[in-house]
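One protein chain is absent from this view; the other protein chains keep their places.
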Amino acid sequence: MINGENLVPAPIRWGMVGGGRGSQIGYIHRSAALRDGVFTLVAGAFDIDAGRGRDFGTGIGVAAERCYTDYTAMFAAEAARPDGIQAVSIATPNGTHFAISKAALEAGLHVVCEKPLCFTTAEAEELRALAAAKNRVVGVTYGYAGHQLIEQAREMIAAGALGEIRIVQMQFAHGFHNEAVEAANPATKWRVDPKMAGPSYVLGDIGTHPLYLSEVMLPQLKIKRLMCSRQSFVKSRAPLEDNAFTIMEYDSGAVGYVWSCAVNAGSMHGQKIRVIGSKASIEWWDERPNQMTFEVQGQPLQVLERGMGYLHPHALADDRIGGGHPEGLFEAWSNLYVRYAQAMVAMDQGRDFGTHYPGIDAGVEGVRWVENCVCSADAGAVWVDYA
Amino acid sequence: MINGENLVPAPIRWGMVGGGRGSQIGYIHRSAALRDGVFTLVAGAFDIDAGRGRDFGTGIGVAAERCYTDYTAMFAAEAARPDGIQAVSIATPNGTHFAISKAALEAGLHVVCEKPLCFTTAEAEELRALAAAKNRVVGVTYGYAGHQLIEQAREMIAAGALGEIRIVQMQFAHGFHNEAVEAANPATKWRVDPKMAGPSYVLGDIGTHPLYLSEVMLPQLKIKRLMCSRQSFVKSRAPLEDNAFTIMEYDSGAVGYVWSCAVNAGSMHGQKIRVIGSKASIEWWDERPNQMTFEVQGQPLQVLERGMGYLHPHALADDRIGGGHPEGLFEAWSNLYVRYAQAMVAMDQGRDFGTHYPGIDAGVEGVRWVENCVCSADAGAVWVDYA
Amino acid sequence: MINGENLVPAPIRWGMVGGGRGSQIGYIHRSAALRDGVFTLVAGAFDIDAGRGRDFGTGIGVAAERCYTDYTAMFAAEAARPDGIQAVSIATPNGTHFAISKAALEAGLHVVCEKPLCFTTAEAEELRALAAAKNRVVGVTYGYAGHQLIEQAREMIAAGALGEIRIVQMQFAHGFHNEAVEAANPATKWRVDPKMAGPSYVLGDIGTHPLYLSEVMLPQLKIKRLMCSRQSFVKSRAPLEDNAFTIMEYDSGAVGYVWSCAVNAGSMHGQKIRVIGSKASIEWWDERPNQMTFEVQGQPLQVLERGMGYLHPHALADDRIGGGHPEGLFEAWSNLYVRYAQAMVAMDQGRDFGTHYPGIDAGVEGVRWVENCVCSADAGAVWVDYA
Partner (left out) sequence: MINGENLVPAPIRWGMVGGGRGSQIGYIHRSAALRDGVFTLVAGAFDIDAGRGRDFGTGIGVAAERCYTDYTAMFAAEAARPDGIQAVSIATPNGTHFAISKAALEAGLHVVCEKPLCFTTAEAEELRALAAAKNRVVGVTYGYAGHQLIEQAREMIAAGALGEIRIVQMQFAHGFHNEAVEAANPATKWRVDPKMAGPSYVLGDIGTHPLYLSEVMLPQLKIKRLMCSRQSFVKSRAPLEDNAFTIMEYDSGAVGYVWSCAVNAGSMHGQKIRVIGSKASIEWWDERPNQMTFEVQGQPLQVLERGMGYLHPHALADDRIGGGHPEGLFEAWSNLYVRYAQAMVAMDQGRDFGTHYPGIDAGVEGVRWVENCVCSADAGAVWVDYA
């Protein structure tokens, strides 16, 4: 149970790039990082408008001289301070992630970056190599993975509760972009501009979320080949898709399916993962994250609840309040930021923290999957060997 | 509102092939056909064991001399009687449907047949031509289509409540055959034997159900091409599949998806259809047939209930009891049997009854779809132009 | 599993009083009684308008000469026939139940009567004595009790799965009468007229339904005292209530609660029963009758499904189709009519059939409970010893 004590020896000095006034994602980064004393916010390049960024930063307690005009200035100035930042979070449009992450690593900083980490597997591998060379953590914010029942699913699957895994059904299918809402909204406009968003829209923006959940739950599964069919129902989005079906064959003989969609009219989120084994299935839905169904064929369906004593210790470790009380997405992110912090401390101390958080490997895999999907889709939704 | 009066001028004299003791499907045929005075059961070849069939038939009120040893004998003897049967229902294993249907039509009988009607589009077209030549009704028991909210969906879509149709998500994914249960159960064993079951298992056995619902709701949609990936997770079922993913492109630019599965451990039925338009979506689930969700993007989700005054008159016409009281699958089948009877009367009188029931066209389309899916799957899950 | 065979030696000759054209309840009586060959409809006094009743009766297959002008004529004429009716169902307004039931019993007929059986415990006891003297079955149509999962609940409770019973929460709280809908609807107008409806509206009309479910599940519980608070939110209904809260203390120390309501705006039915024991609870909702939750404290909630092999044999005996397929209210009523028929046969043969159906005792108890509730309410919602 997390109560704010003893998570790291001392708060990690931390800065942000982006995430200023009007940014939802900036707020959740800060809310998660600062909650349990694992980070302390001391610097930021919060906004492309420097004055607004400084106004914002000082308003939330950052010293004015550490509110920078841009990340280059921040990394340079902070490196020169004895109390300079040790880690940075990047909450900027997709097209900038690679350059900022690279600069941060080169400046010797631990990094937490929004997904996608970059646009090509080659870039992603470059960051992986750089992080390894610099001995730095790169966290990627697949935030839903911080929900405790994801741990429960992983442990149950590892223990064989589902039998042999056969089918993985994934979807993230919301309806908020059923019309060209981006036309009037700068905050979403860049998402359908290939220059800023990369080679895909919904595949990378949302499809990678349940995909990462499957990587956590099913670490052994390796994609052998896949096919992807994508559409731009709002025509102005072409070539970027607002709907995509991806079918995957795994090495093991299992199959997977990902439905990525932003035009699923009326759906709030629709992020779900169902793992089907020879004996039983589990299913989890991000809108009801405190519950997971467990269905053994021939037995009554069971609803597992966060916080209950029958769960695996790993699924209980991150509770902040007892079962029945709803935890939400902020707790999931908080769980990840605790792990990022602990991984940073471990790396600084030369200890191995393992891969118990969405790190550089997750970032690389997300980019690779999108790349393969786009390759398939652009060739006519044909099968491609996973590369 | 149906109350048993005035549905047909007089009950239609009716016989059954198959559906005897121990047959669930036989019971639902009789329960539906006999409920509202639209048919009267006067003859049958209920069982391959003639004695058991006669014992069964007389037990449910059929005269002993009209309990026949097989359908050939029945059709011949009944044709010779002035009060002989006018219609027959066929509830036998798949491999016999074609021959019995053909014989029945040739004997001048109206037919109600379990799906699949036969194994090849060529056979199906032969039956269609024969039915036309003989001026006989062929009903195919896509029983779920009898639920009243399916009518509601059709009318709402026709009225434009969803906007332009973009995506049709379909699934019928239960878990009852997660193991080789057929090994010990003769009643299901034939389902995985290509000689008796035809070229597919779950595609034809269950996938065609939501497919037909989509045909009812979306009569304009025409499949342009499709791809199908199928698996035999229980190895002994090969070459017949127990899981299949099918992706379809329609002429209109819309896309569709059908998940057919018998190894979805823990799922009871899992038959769902979600139709997504540019403005709104509807979703219906066969396990909760009295409810349908209607989700307009940007508005609260709505739950429509069977029997309520806000529904379309076509969705209210077949109610047998007020809203709130759960109707079930037997009512859906009863609705279909009423329509079959009315179509038979209309055809006998030379009137056009339209296609307001799953008839020969639905039967042909189901067979065609399975044929195309198998063609795709067997070629390596490639796209095939819909033929 | 019910398939229509062997339920009774021969169909029981049966008549109806009321339930003619426009009557929903008449249709469900016939649909249930005639379904599996347990009754055959041969006579009726279907309507207070004799011509309309005859037109209706002949339309559903009753001989014209056995369509009577009223029940007195029917009982007399049928008694004079060698093939006269053996049983009668009464589907008329409440105020007539006592007189018709009494006349039927005196005519030597088995009776199935709508609830409430009558208006006072004294009348009810008179019918009980008469039924005993005449050796006749009186069935009372607490139709929801026919759902199979009610049997499951009873068996689980009897086996101790819930531990010691502590609390019984019951409600039947719909919203259809949130306004004075009866003003414009003759079919419901009588329900709020004390002369026709008796001393209560919702207590008797709907509250007795979950109360009877509790009697089935918990045969040992005896009410020691109760208090009832009732309101007429639609003023024109006074003195009859459209909302009532009843709290009960049982001999065992357990407590119960019944919420009876017809002004629960927006609710479809809202009939639920939750039985809470020292170890676990079960809950059942009539709008989803194929499911029941079973909640063991400290374990995941379980959802039991009709038709599954893990259920008690008594809960499986009345299935007509496999699990996953929704059965509905018509099946529940059909189950009761089979039991009524079997009880009639048993009584005719001098065998004891037990109390495995809502019979005269259930009828008496319902009347008694309403009487006690009204007594409490009219004295200012005070506690009254159960009499």
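We just call them A, B and C in the order they show up, numbering each chain from 1.
Methods note: contacts are C-beta pairs under 8 Å (C-beta built on N, C-alpha and C of every residue); 3 or more make two chains touch, one makes a residue touch a chain.
All figures in this text were calculated on a predicted structure; none of them were measured in a lab.
Novice: Which one, C:Ile12, C:Met227, C:Ile273 or C:Val374, makes contact with the chain that was left out?
Specialist: C:Met227
Novice: May I ask which residue of B:Gly22, B:Gly59, B:Gly95 or B:Gly298 touches the chain that does not appear here?
Specialist: Result: among the candidates, B:Gly298 touches the missing chain.
Novice: Of the residues listed, A:Gly18, A:Pro289 or A:Gly359, which one is in contact with the missing chain?
Specialist: The one listed residue touching the chain not shown is A:Pro289.
Novice: Could you tell which one of A:Arg35, A:His177, A:Arg230 or A:Arg339 touches the chain left off the display?
Specialist: A:Arg35
Novice: Touching the missing chain, which residues of chain A?
Specialist: 1-6, 21-24, 26-28, 30-31, 35, 37, 56, 59-61, 174, 176, 268-269, 286-290, 305, 320-331
Novice: For chain B, which residues reach the chain that was dropped from this view?
Specialist: Against the missing chain, chain B presents residues 294, 298-305, 308-310.
Novice: State which residues belonging to chain C touch the missing partner chain.
Specialist: Touch set of chain C with respect to the missing chain: 162-163, 166-167, 169, 175-176, 178-179, 227, 229, 231, 233, 243, 245, 247, 249, 253, 255, 257, 259, 261, 263-267, 276-281, 293-297, 299, 301, 380-383.
The criterion applied here is as follows: only the chains that are shown with their structure count from here on.
Novice: Centroid from C-alpha atoms only, then distance chain A to chain C, rounded to Å. What do you get?
Specialist: The mean C-alpha positions of chain A and chain C differ by 56 Å.
Novice: Between chain A and chain B, what is the separation of their C-alpha centroids in Å?
Specialist: Chain A and chain B have C-alpha centres separated by 44 Å.
Novice: Spell out, as numbers or ranges, the residues of chain C touching 2 or more other chains.
Specialist: Chain C, residues with two or more chain partners: 305.
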